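Yeah, one chain of the complex is gone here, protein chain that is, but the others are all in their spots.
Presenting subunit A:
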Amino acid sequence: MGLNHYLVLSAVLFGIGLWGALSKKSAVVILMCIELMLNAAAIAMVAFSRFVAPDLLTGQVFAIFIIVVAAAEATVALAIIMSIYRSRDSIDATKIDLMKW
């Protein structure tokens, strides 16, 4: 199993996440698909760390920061979703158009 296999897996997972994030209505499902895309990036980072520089581990440090940012992003996004649900009674992303020009 070489580097290319892991990169192909990461690209396919990223594509699936992007498809879901672009085509879903519910804000929670869009958030779930964004988590998939972040995980695809983490897989690519760890694969680079394993195959290109196995003794430096820089890619794994980057993956740790990706996980930290994903946790922060999920927390704030779900707080925004709860706040929108409380005021508009719906989290349909096609109907949340208050800031659309």
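Just so it is clear, contacts are C-beta pairs under 8 Å (C-beta built on N, C-alpha and C of every residue); 3 or more make two chains touch, one makes a residue touch a chain; residues count from 1.
Criterion: contacts and distances are computed from a predicted model.
Just by its UniProt name, which of "Sorbitol/mannitol transport system substrate-binding protein", "Pyruvate dehydrogenase E1 component subunit alpha", "Sirohydrochlorin cobaltochelatase" or "NADH-quinone oxidoreductase subunit J" is the chain not shown in this complex?
"NADH-quinone oxidoreductase subunit J"
Contact with the hidden chain only, please: which subunit A residues?
These residues touch the chain not displayed: 1-20, 22-26, 28-29, 31-33, 35-36, 39, 42-43, 46-55, 57-58, 60-61, 63-65, 67-72, 74-76, 78-83, 85, 91-94.
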